[in-house]
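Just below is one structure, and these are the notes that go with it.
The complex is shown incomplete by one protein chain, all other protein chains being positioned as in the whole.
Take a look at subunit A:
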Amino acid sequence: MNDTVISAKNLSLTFETNDGPVHALKDINLDIAKGEFVSFIGPSGCGKTTFLRCMADLETPTGGEITVNGVTPREARSSRAYGYVFQAAGLYPWRTIGGNIRLPLEIMGYSKEDQAKRVQQVLELVELDGFDRKFPWQLSGGMQQRASIARALAFDADILLMDEPFGALDEIVRDHLNEQLLALWARTEKTIGFVTHSIPEAVYLSTKIVVMSPRPGRIADVIGSPLPKERPLDIRDSPEFIEIAHRVRDGLREGHADG
């Protein structure tokens, strides 16, 4: 495929610890095409976050190859090819919401007018317009996480990497943010890598679900979703949805059985 954005070949990562080597990732092969929404799901220690961090050049693989936009993750990071959303919003308490979103733009040297314009744009995108002068503590947890997504979108990278962004939020807020994220993805046509613990979340959001298993961290199953791009929340009661969820669950169980 020509429009491959992220490509991993025999990717391995071994941490040396006092108790011997830990194989966080072993022989991972995966291609992610432009515009895909790929979820990584699996139990703790399966390497899903480590894999995402390899794409972001936050970890250095010990074997195999990985390319992002056809270049090494380091080059991709230097050219600011991706936005990364962490589990915690990580907004600076001494900056307003607008100031927080402006932060990466200041670092990347955007002009003042451009900064203001982009902050406005992404605030609208995550439905937080009018909140730019508020401080983080004045916002709920869900709104803070939306602001952190806006911050990752502000410099308009084509790739969005998200590491359990909604993990700390309650069910109802999570549903709402999932809906918003899908709408945002449809509008911006970004390629999204999304780490999660939740099967319904993975199935609801993704075009491709990567099921991973631990010790050593590897891919147990890759499931392409037949669900349409347009997904109302009640699609989760449809037979197709339940079938994919089953397959994901089976994949997770298998990984555990021989793990």
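The working rule: a contact is a pair of C-beta atoms (placed from the backbone, for glycine too) under 8 Å apart; a residue touches a chain by one contact, two chains touch by 3 or more; residues count from 1.
Going forward, contacts and distances are computed from a predicted model.
The complex appears with one chain absent; UniProt names that chain "ABC transporter permease" among the candidates "ABC transporter permease", "Acyl-CoA dehydrogenase family protein", "2-oxoglutarate synthase" or "TatD DNase family protein".
Remark: the omitted chain is touched by one listed residue; of A:82, A:131 or A:204 this is A:82. For the chain left out of this panel, the touching residue among A:42, A:61, A:104 or A:165 is A:104. Contact with the omitted chain, checked across A:63, A:90, A:130 or A:226, is made by A:90. Seen from subunit A, the chain kept out of the figure touches residues 56-58, 77-78, 80, 82-84, 86-88, 90, 92-96, 103-104, 106-108, 135, 137, 155.
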